[in-house]
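Of the protein chains in this complex, all but one are displayed in their positions.
Here the chain labels run A, B and C in written order, and each chain numbers its own residues starting at 1.
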Amino acid sequence: MDKPTRRIGVLTGGGDCPGLNAVIRAVTKDAIHHGMDVLGIEDGFLGLIEDRIRPLEERDVSNILTTGGTILGSSNKANPANMAVGRDTNGNVVHKDLTEACLITLESHGIDTLVVIGGDGTMTCAAPFVERGIRAVGVPKTIDNDLWGTDMTFGHMTAVEIATEALDRVHTTAASHHRAMVVEVMGRNAGWIALSAGVASGSDVILLPEMPFDIDAVCEHVAQRSTKGKRFTIVCCSEGAYPKGGAQIVERTDPTSPDPIRLGGIAKWVSGQIEDMTGVESRHVVLGHVQRGGTPCAFDRMLATLFGDAAMELILQQKYSRLVAWQGGRITDVPMLEAADKQRLVPPDEPLIAAARSVSTCFGD
Amino acid sequence: MDKPTRRIGVLTGGGDCPGLNAVIRAVTKDAIHHGMDVLGIEDGFLGLIEDRIRPLEERDVSNILTTGGTILGSSNKANPANMAVGRDTNGNVVHKDLTEACLITLESHGIDTLVVIGGDGTMTCAAPFVERGIRAVGVPKTIDNDLWGTDMTFGHMTAVEIATEALDRVHTTAASHHRAMVVEVMGRNAGWIALSAGVASGSDVILLPEMPFDIDAVCEHVAQRSTKGKRFTIVCCSEGAYPKGGAQIVERTDPTSPDPIRLGGIAKWVSGQIEDMTGVESRHVVLGHVQRGGTPCAFDRMLATLFGDAAMELILQQKYSRLVAWQGGRITDVPMLEAADKQRLVPPDEPLIAAARSVSTCFGD
Amino acid sequence: MDKPTRRIGVLTGGGDCPGLNAVIRAVTKDAIHHGMDVLGIEDGFLGLIEDRIRPLEERDVSNILTTGGTILGSSNKANPANMAVGRDTNGNVVHKDLTEACLITLESHGIDTLVVIGGDGTMTCAAPFVERGIRAVGVPKTIDNDLWGTDMTFGHMTAVEIATEALDRVHTTAASHHRAMVVEVMGRNAGWIALSAGVASGSDVILLPEMPFDIDAVCEHVAQRSTKGKRFTIVCCSEGAYPKGGAQIVERTDPTSPDPIRLGGIAKWVSGQIEDMTGVESRHVVLGHVQRGGTPCAFDRMLATLFGDAAMELILQQKYSRLVAWQGGRITDVPMLEAADKQRLVPPDEPLIAAARSVSTCFGD
Partner (left out) sequence: MDKPTRRIGVLTGGGDCPGLNAVIRAVTKDAIHHGMDVLGIEDGFLGLIEDRIRPLEERDVSNILTTGGTILGSSNKANPANMAVGRDTNGNVVHKDLTEACLITLESHGIDTLVVIGGDGTMTCAAPFVERGIRAVGVPKTIDNDLWGTDMTFGHMTAVEIATEALDRVHTTAASHHRAMVVEVMGRNAGWIALSAGVASGSDVILLPEMPFDIDAVCEHVAQRSTKGKRFTIVCCSEGAYPKGGAQIVERTDPTSPDPIRLGGIAKWVSGQIEDMTGVESRHVVLGHVQRGGTPCAFDRMLATLFGDAAMELILQQKYSRLVAWQGGRITDVPMLEAADKQRLVPPDEPLIAAARSVSTCFGD
């Protein structure tokens, strides 16, 4: 059996997500409690490349449970395997593999085990290290809740709560002013936020990336509501939702895209179509980054603490290359590198969809 | 096979719980969608006894998803089986069984199936009806999350969020003023709210009814924190927590109780003990009813909608005498009357307890 | 002296604003208490034109204090003086004056006094009625707090609280990910929301319509923060802010505008400029309609209740053609029609600007 872990390195990668600090806190407190040293790696894998490492003591993680963001910093794009730009002997631009630099950093600090907190991109970045024998455990992180292998990730519920509160707010305006209000929430490939917040807010229409919608069906639903005396409609729409026959939005704000929908985002397009086709005045809101910052809700603080504790448990049991997961209402773990390739989309038989249909929600299909 | 359901009667029983209206809304919309009539029974079983029944149309359940309380009203104590006080032929006071009155009401309105939304008390009230062949399905309701057969009930997470926010608020005061702050949350027999809110808020001490505590151990923890430079302590305590050797509090506010703890509640007693034994200034807060009213959080609105939909699904499948439940991350159902007798307490191996210990939380044991 | 008021007509005009229902409730309860009848006019002046009037009883205004929107409905564009499109005898399109229709409605319902709740546009609509001798009092309403004659209007503080919460949330992301975050809040001509929320959130840069900004100065501020080790910047920007030499944005989303800033809004433009000029990664969020819907904060419920009570006080004193106002910390009133023409902009010597500068806030000047 291997020697037990003595010095843990912790890093956070990818986009912001409420609960990152709660994981860092749980890992650090637990590790110190077991007599290990904890080193914080700054700005994800960038800190490994640039040797920016600092010790984490208990006082460093005091009072961070409730704060958003990550005290370690993060970087979205730092994949050591394909990082620095250089030229080969023929003068062509090439991408250099900086994995070696990271390994030197790890060795020089005596880090014998990595705790990698991130989503599929971060797990992809971690793969070369795992493959070269670096001991690592992963903690899943995604606002969108679309990571393979786990039913739930911290941060997601906070995003749902924020989106629901926003939908509640526009609801009263829609009702008073007899409007359609289209609210775009996060979710490029998976519609979990839109589905959950849509059900929680009683949205009349929910549009998901997994279910290309028929804009005529959406407009007909808006019009039918009018005939029943309901002179307003709330549409909750994933940023990655798209009409049948249309192309999914690759880059929502890419100005060079010829697709008019892409110019202003799907919410703006849906809002315009509703106004044109039904005559109902319509407005749109794009919630954006407010969904992924700030203090986590209680649920996410609990889940993040459980995840941090579970990561330490894997380390204590010397079960490496595993990703902490939540399945069937309990903590478990899955192979760390499998999460790098797959996605958990909303399945057609998801009970929330059936429940939403039961209360007359339209999915545009 | 029985005739399918044509007229549903819905009632809500027991204490208040965020999400009751979301269940009523889901059941009503779904039932109307399937061509059934829905009748609302006012104030729980009292409405059956007193024949206070009103039809529920879609407009009655419009805009109630986000509101706390129950549009049908509730009553805590109306058990038809043991309800009215009278005298027998010998002049002794007796309790009359008013089940018959309820059956007449049901028949006169043509109600062929009951949807009973409530906790163990309400399910107990429902038992005589089920036993006499009235078709019924149950939807579990409890702030405390201690209902047998289901891992989670709506309303509980809202209570946890509210308690966590309160704990966050007193945290800054405790730290600034170098105090112990003892916050008493709901939970007479089960400590789920205290455990969850305690972990979510990073409370230093968590006291649960399931784990009688040693007040010396609690005070020692407070004192030890001081020696480490942490001049404050947050204690999150269930209303039903009690010291080892002490008696569990049956009725927290009973003024005739000889037990001094009972007079002011456990939080006040713990706070006083800390001040006396450690010299650390201490204050207590009893959150009380703010935990069970008001708008449900998004999580509870989703769960309540799923539960309402699942109750209707049971009716459509003619699966009566079942209680909707959430187990292993999915909707299922359990025998309705079994929930009347049992309780789901925090087990000693609950992962949240282990996670809390990992971040140095003291349980007073 | 005129006969006292017997039947009050109440209408709400213009955009949504938290607190409208609180005013309607206060006016209705107070009027009924004084033995008057209250009639609710639906959808602003449109309800007068189309004779959509309904009595308001106490039960109609029960439970509306906390709800956003307006139970009477509103319409943004219904100016009776210039409303219906027709053709003159030469076949040219003309706008007809429908004031007469409104007067008939008022007379047929016996409404002897109007309570007009709205902003400058609504007061403009009310002018022809006042000029023809209809007795009216006004209650000022504007999210932007730019109405002439009053220091404060209900709804504004709710918008500030919502914007501040959003700025708090993006703050943690900016800090973790070393970004500039540009948050666009409401305010086309007046920057009160941006100034207040900017100060309340500790924004590093605040951009107001009243102070055209130098984008170079903004970018230099961002860059200077980096040299001081602060690798992030929060920009709070009014939708009507614009760069020096640029034109103020008349219609933010007009797609035919040749001005590139107008295409995506000022926040997007500022965000892009920061990224281009400083190399600091930058993101933008447009808060939009979430700022003007939903439950009012306690401050606004108080202010709206005071305003409704003050409107009734004017009626009882037979002081017509007056607009309720808040000046120097107390309720007063100003001539109703003067509010139609003027605006209250942020003055250069506003103390909040000086206070913001004291904590190093940059206004781009």
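Operating definition for what follows: a contact is a pair of C-beta atoms (placed from the backbone, for glycine too) under 8 Å apart; a residue touches a chain by one contact, two chains touch by 3 or more.
Being a predicted model, the structure only gives us computed values, none of them experimental.
K.L.:
List the neighbours, among the chains on screen, of the chain that has been left out.
P.N.:
Taken over the complete structure, the missing chain's partners among displayed chains are B, C.
K.L.:
Using the touch definition from the top, which of C:N90, C:T227 or C:S358 touches the missing chain?
P.N.:
C:S358
K.L.:
Among B:H109, B:R169 or B:R357, which one is in touch with the chain left out?
P.N.:
Reading the full complex, the residue touching the unseen chain is B:R169.
K.L.:
Thinking of the whole complex, not just what is shown, which of C:S74, C:S196, C:S271 or C:S321 touches the missing chain?
P.N.:
Considering all chains, including the one not shown, the answer is C:S196.
K.L.:
Of the residues C:G86, C:G245, C:G328 or C:P347, I need the one that contacts the missing chain.
P.N.:
Touches the omitted chain: C:G328.
K.L.:
Which subunit B residues would touch the chain omitted from the figure, given the whole complex?
P.N.:
Contact residues on subunit B toward the absent chain are 15-16, 20, 43, 67-71, 73-76, 162, 165-166, 168-178, 181, 283-290, 292-294.
K.L.:
Which subunit C residues would touch the chain omitted from the figure, given the whole complex?
P.N.:
Looking at subunit C, the ones touching the missing chain are residues 25-26, 29-30, 33, 62, 65-66, 151, 157, 160-161, 163-165, 168, 196-197, 199-202, 230, 297-299, 301-302, 305-306, 308-309, 312, 327-331, 351-352, 354-356, 358-360.
Here, only the chains that are shown with their structure count from here on.
K.L.:
Quick check: how many Å separate the C-alpha centres of subunit A and subunit C?
P.N.:
Inter-chain centre distance comes to 35 Å.
K.L.:
Report the inter-centroid distance (CA atoms only) between subunit A and subunit B in whole Å.
P.N.:
Centres of subunit A and subunit B (C-alpha means) sit 32 Å apart.
K.L.:
Could you state the distance in Å from the CA-based centre of subunit B to that of subunit C?
P.N.:
Between these chains, centre-to-centre, one finds 42 Å.
K.L.:
For subunit B, jot down the residues that touch at least 2 other chains.
P.N.:
none
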